[in-house]
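A quick write-up on the structure given underneath.
All protein chains of the complex are present and in place, except for one that has been dropped.
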Amino acid sequence: MTRPIFFLTDFGLADTYVGIVKAVILGIAPDARIVDLTHEIPGQDVRAGAFALLTAAPYLPADAVVLAVVDPGVGTARRPIAVQAGGRTFVGPDNGLLSWAAGRSPNPRPLPPRAGEGETETVVVLDRPQFWLPSVSRTFHGRDLFGPAAAHLARGVGIDEVGSPGGAMQTLPFPTPRRDLDGHGQIVAARGEVIHVDRYGNLITSHGVADLPTEPVVVEIAGRRIGGLVSNFQAGAGPVIALVGSAGLLEIAVPNGSAARLLGVGVGEAVTVSWGA
Amino acid sequence: MTRPIFFLTDFGLADTYVGIVKAVILGIAPDARIVDLTHEIPGQDVRAGAFALLTAAPYLPADAVVLAVVDPGVGTARRPIAVQAGGRTFVGPDNGLLSWAAGRSPNPRPLPPRAGEGETETVVVLDRPQFWLPSVSRTFHGRDLFGPAAAHLARGVGIDEVGSPGGAMQTLPFPTPRRDLDGHGQIVAARGEVIHVDRYGNLITSHGVADLPTEPVVVEIAGRRIGGLVSNFQAGAGPVIALVGSAGLLEIAVPNGSAARLLGVGVGEAVTVSWGA
Partner (left out) sequence: MTRPIFFLTDFGLADTYVGIVKAVILGIAPDARIVDLTHEIPGQDVRAGAFALLTAAPYLPADAVVLAVVDPGVGTARRPIAVQAGGRTFVGPDNGLLSWAAGRSPNPRPLPPRAGEGETETVVVLDRPQFWLPSVSRTFHGRDLFGPAAAHLARGVGIDEVGSPGGAMQTLPFPTPRRDLDGHGQIVAARGEVIHVDRYGNLITSHGVADLPTEPVVVEIAGRRIGGLVSNFQAGAGPVIALVGSAGLLEIAVPNGSAARLLGVGVGEAVTVSWGA
């Protein structure tokens, strides 16, 4: 059986770009199983793509091929790469997109590592034309280069075959919260930010569960103070609640409503967690 | 061959939620075939999800596993269930979502029953951790519980194995039209409502074809009277037409336009059908 391919882009679904890449993959690996992670990454937003991959990575099968294309620099000198990490192989542009999900420690790790998940073992540059389409455009490497490479990997071609050793990949800085210490060196607060707003208007923050204090805790955002964490989206006294969400990150939500809309905030908004209080 | 999985949620496609559930399923059932019914159910709109399942159910293969998650009560006391109905198995929260598609008679049945379709035979509570992910969050049971259960069912595990007998499921009331009778007990009108607005702006109503009178008929909505039913979207004299749509329900449409926009109405708008006239 071919390895499953997990596919993420900023192509959107209104054009045929996603379908064309899948067609190319099936032309190379006719029995490929292709699963969409999402294609609605905001256009050319590499950081949003890196975050999406990060949240998905722990749940991917151990033999997954991940095809990720958010690639504003297509056709320029940026390198096309494949990265091996814990059994999984990531394929995409070397612009930081892959660096949170397939990065080497110390790297951002809001989620506890899971069985089968791993760190970077190998980076290769996809420089071997026999694994591309015969003609490679300057504007659509998903179709002409990344998709074909992923298809060959899915069929069992090794990462060392599809490219040459590539050294380190480009990395994106993860917005790890900054910690405020008191006079005794004790943490009194952590200053993070909203890193993603989901479909429900939930605000996913850069505060990882492993770094949160035991209660009591106060979360501050947009001038509002939220006392304590609740366990699910229906709990809590106030209109705005805070909880550890499904990605292992602190989330701010409004039961049966949208925190993004109620608070009028989006990605980048400061979120401070205070200890004790 | 595994059973096919039909997947419906309110997760949207912009986040990785849908892709993550599929990744989990493929981790358990590597050769699973997963078909999206839709993931654009309005957020937390259980009734809209129930309607979508109702329209799709007659067309599902006889061995389908249906994974449906519209789950505002995730993490609360609402039960996770699986429901067996006519060969098909429905998996989701016990909040009424499954009750129109997998319900026991007398239940709403705007569509005539089809070969292979059936009524509720078994309801089980999904209370067996060996069919969940090792760690279950309080906010994402699609990933941690429903998806894994569906994957095990697709692989051939029996419904009696994945859970314990669950008694009756929660049901949603279907907006069955109310009938007006004349002095002789004859039906003179039926009062229903718009139950769904589709992509084209067609207004799908709660009037089932089996309950419509033979012509002549007058349909009233938003102060407008539509005389008679037409057979397709290009027929009819006026700008607004009425016809029996593909779900077996009365629809109101505007040829080459949007009835929702022209009439300025949406779900819940009253629609009256008058006999004779």
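Residue numbering begins at 1 within each chain, and the chains themselves are lettered A and B in the order written.
Here is the rule we go by: a contact is a pair of C-beta atoms (placed from the backbone, for glycine too) under 8 Å apart; a residue touches a chain by one contact, two chains touch by 3 or more.
Bear in mind the structure is a predicted one, so any value in this text is a computation, not a measurement.
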Residue numbers in subunit A that touch the chain omitted from display: 10-20, 22-24, 26-27, 30-31, 34, 43-44, 72-76, 137-140, 143-144
Interface with the undisplayed chain - residues on subunit B: 1, 4, 6, 8, 13, 33, 35-40, 52, 55-56, 59-62, 64, 196, 198-200, 231-235, 243, 245-246, 251, 256
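Assume only the chains that are shown with their structure count from here on.
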Cα superposition of subunit A on its sequence copy subunit B - rotation in ° rounded to nearest 5: 120
Length of the line joining the C-alpha centres of subunit A and subunit B, rounded to whole Å: 33
